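The complex appears here minus one protein chain, its other protein chains still in place.
Every chain is named by a letter (A and B) in the order it is written, and numbering of its residues begins at 1.
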Amino acid sequence: MKTTHSDTKGSRLGMWLFLYTEILLFTGLFILYAAYLKKYPIDFIEGGKELSLFFGAVNTVILLISSFAVAASVTAIRKQSAKLSAGLIAAAVMIGGVFLFNKYIEWGQKIHHGIYPNAPDLVNGPPGKNIFFGLYYVITGLHGLHIIIGMILLCVCVFMILTNRIHEGNDGVLENCGLYWHLVDIIWIFIFPLLYLIV
Amino acid sequence: MTETDSFFETPAPAGYKGIWSWLITMDHKRIALMYLFVILFWFFGALILGLLIRTELMSVGKTIMGAQTYNAMFTLHGVIMIFLFIIPAIPAIFGNFLLPIQIGADDVFFPKLNLLSWYLYILGSIFAISSLFFGGPPDTGWTFYVPFSVSTNTNVSATLMAAFILGMSSMLTGLNFITTIHRMRVKGMRWLQIPLFTWSLYATAWVQLLATPILSITLLLVVFERMFAIGLFDASKGGDPLLYQHLFWMYSHPAVYIMILPGMGVISEIIPVFSRKSIFGYKAIVASSMAIAIAGSLVWAHHMFTSGMSDVAVFVFSLLTFLVAIPSAVKVFSWISTMYKGSIQMTPPLLFSLGFIYLFSVGGLTGLVLGAAGTNIHVHDTHFVVAHFHFVMFGGTGFAFFAALHFWWPKIFGRMYDFKRAYVAATMITIGFIFHYMPMFILGIMGHPRRYYDYMPRFETGNMLAGIGGYILITGIALMFVNLFLSFKNKRDALADPWGGTTLEWSVPSPPPLHNFVSPPEIKDYPYDFSDVVKKFKPGNIT
Partner (left out) sequence: MKSSQENHHVMEYKTLIGILCMLLILTAITIGASMIDLGKLNVWIALFIASSKCSLVVLFFMHLKYENRVIKLSFVVTLFCVAILIGFIFWDIAFR
């Protein structure tokens, strides 16, 4: 009677349900963002101008490319080119690393300029600016954490493809990890205009 | 070892003995029993805390403890009862045990995830215990309202993490149940042939899945505030403390329905069985479960009428709150109509269910008093609120939990308990309950605030009465559990179907074998068809 483990449709449903919880998790932060944007529109625009559009845009572009790579790797495994599939995933992991490196530089610059949680400049400055950067750190921090988790999942996938545990007939794990990575990308698609492009 | 050996004799994975056959099991029935074990532990602990609180309040001034201890005690009573008892109680114990059987499956869809949920529950428990011993027990109340929860020196962070982890456990259980119901129904079982208990768990699971993440992020933010002092909820740094309350109640109000919906499911199973009559309005009950899940997610801000929210919001949320009363009432009417002209068999589970209907109705109707913005101003944060939600949570979910224990006890353990003691216990619990909480309604209207350590002398009579009621209540609960545990001395000889139930769990042996079904389950066109039961069970032959 044990037929459950070959039911990839079911495990994919489970994965989607899990993604919903992640969406709602970030929704909590977007609720705060919406409420505070309503309260401090001017300060938020000022804050957005202080963020580096360059880093934001580069990170958006490379994350989109990595998302493409993950989607293409699912296609590759289904066309039985395992090497290509593993290569594409590895590329996505590397892009994730670059993303985090950019984030590190960006955070470093901000902290260097005295913008970090509970910094004297922020606490004594306009209240909206403090809130904007507070949200900036929480949202991008939590998103960064999800990037790290996603990278770990993708590394597992590379390993499983190379040891032939993920193959043409059994690609559920790759697909589900891929879904997670796409979700992380989607969250960033919303973070980018809300934090960097606000005018 | 044969096919029909109960799951107690058949460890899964095979070959393990003793404690290991439990700790690494992936059998949904064993996991359910492990939940039963720890959840009862916490229930007893929080009961004692509650009794101590009421004892302290029995007379004016200091009775048995100081104010700081009192604050810690009501916080822990709330946190434990809510996160460690009521939210997981029915889904994690009875849901895990019965949901797969009711839909004709041999396990849940993700057995490993199921075990992981149990371990997360244990990890959360450990965090909750550790907050007692390191850095002083929390004193914020279970709502963790800012700014106090950010500024207090007690160890709130550990309690916050406990609630965070327990939320994860509850979320994963919900995820598992939804997938199981979608993917593992036995061939031929259509959606409107699913038993009502499983339906209620389905509705609950969606709320668990979509509401819990909001709590997770909220609690994380408070932890961040305590660590980094960002100021997101700090008015002096530009934050808005009211937004914390919004976020908190976005989860915690739907959580009320996570608590009550499975209880309603239990009652919907018990009432038709002992009325020997098909449930009245099966579809209406299914629809109302889903409607409660949806409408319950739209009303969170009715906890904040006096917090300084806009008048428009007060108006809108008050209006929406009244909507929730409709599906709840549909269920009550359905239960009553099921009993109407039924051939009623009195048993302990039915007695508890009747208690549920009465107490839950009182709780629900007083909820309307609170939901109306005008009267809310008068009784907000008084003992009226305490009485109201205990009527719903304890008189509702608590009684449903007791009813479920008595209803499925022979199925789970294969042993029948003594009816006489069970009746006495049920009566004592109900009388004690009414004595305990009714005075609080009156105290609340008189103006006795909740969570206060001390009060004016004119409230003393009510508090004294409530205290006495509390002792009767606890004695009844103790008697009930002693009676249940005494059944372990009996032989394991309960029938597969001692009550005359019609859902699938009554078609398998008691206790069920490892793979639940000895032969492929037979699906009836309608899950509550009692025509055979009425022939087989003559009135009065349940023993």
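In this section, a residue touches a chain if its C-beta (ideal position, glycine included) is under 8 Å from a C-beta of that chain, and two chains touch if they have at least 3 such contacts.
Everything numeric here is computed off the predicted structure, so don't read it as measured data.
J.: Decide which residue listed in A:42, A:105, A:148 or A:189 touches the omitted chain of the complex.
T.: Of the listed residues, the one touching the omitted chain is A:189.
J.: Which listed residue, B:40, B:122, B:316 or B:495, touches the chain dropped from view?
T.: Checking each option in B:40, B:122, B:316 or B:495, the one touching the absent chain turns out to be B:316.
J.: Under the stated touch rule, tell me which residues of chain B contact the chain that is not displayed.
T.: 182, 206, 210, 214, 242-243, 246, 250, 297-298, 301, 309-313, 316-317
J.: Can you list, in ascending order, the chain A residues touching the missing chain?
T.: 6-9, 12-13, 16-17, 20, 23-24, 27, 30-31, 34-35, 37-39, 53, 57, 60-61, 64-65, 67-68, 70-72, 74-75, 78-79, 169-170, 178-179, 182-183, 185-186, 189-190, 192-194, 197-199
Heads up, the rule we're going with is that only the chains that are shown with their structure count from here on.
J.: CA centre of chain A versus CA centre of chain B: separation in Å?
T.: Each chain reduced to its C-alpha mean, chain A and chain B end up 36 Å apart.
J.: Enumerate the contact residues on chain A facing chain B in the complex.
T.: Residue positions touching the partner: 1-2, 4, 7, 9-11, 13-14, 17-18, 20-29, 31-32, 35-36, 39-40, 117-118, 123, 126-131, 134-135, 137-138.
J.: Can you check the complex and tell me which residues of chain B touch chain A?
T.: By the definition above, chain B touches chain A via 106-107, 109-111, 113, 171, 175-176, 178-179, 182-184, 209-214, 216-218, 221, 224, 228-232, 237-240, 243, 246-247, 250, 515, 517.
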